[in-house]
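The complex appears here minus one protein chain, its other protein chains still in place.
Then we have subunit A:
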Amino acid sequence: MLATRALSLIGKRAISTSVCVRGGHGVAKVEDYALPNLSAEQKSLKEKEKGSWVALSNEEKIALYRISFKQSFAEMNQGSGEWKSVVGGVFFFIGFTGLVVLWQRKYECSIEHIFCVYGPVPHTFEGDYKEKELQRMLDMRMGPVQGFSAHWDYENKQWKK
């Protein structure tokens, strides 16, 4: 019944652009283009609107506005607090990822090697190798001006104080 009433109000044009033939939903909803069903009070207000607008009180003017427009510009343009949920969710998942990383590190080399996430480190990390590596860097004078070797005192064979 609503559909036939809507049809008589606006014709077939708006109906055809909506997904459903009845126009209850879709792109061009019938209620966006036709006046809503008015109560008796609203109808009498609409009659009063035909006269001088100076005679209308502020409440009546607002009521007339609300008949035609669901939201004022202020209401339409107001932001939501959704961004707080989004940022909160982001932090939560970053935190969760941090926990996963911590777990991975802790269990990287258990005795049974069941929970090993990271494999064994290369032999180049062993202390003996590292000492030889460091000596080689000094012999090559790597970073002699401002970098590595600049901090080594070659005369006294120690790090500069």
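We take it that a residue touches a chain if its C-beta (ideal position, glycine included) is under 8 Å from a C-beta of that chain, and two chains touch if they have at least 3 such contacts; residues count from 1.
The working rule: contacts and distances are computed from a predicted model.
Per the UniProt record, the chain missing from the shown structure is "Cytochrome c oxidase subunit 5A, mitochondrial", taken from the list "Gamma-secretase subunit APH-1", "Dynein axonemal intermediate chain 4", "Cytochrome c oxidase subunit 5A, mitochondrial" or "Large ribosomal subunit protein uL14m". Here the missing chain is touched by one residue of A:Val27, A:Ala40 or A:Ala74, and it is A:Ala74.
Contact with the omitted chain, checked across A:Leu38, A:Ile62, A:Val101 or A:Ala150, is made by A:Ile62. Looking at subunit A, the residues touching the absent chain are 49-50, 52-56, 58, 61-62, 64-65, 67-69, 72-75, 77-78.
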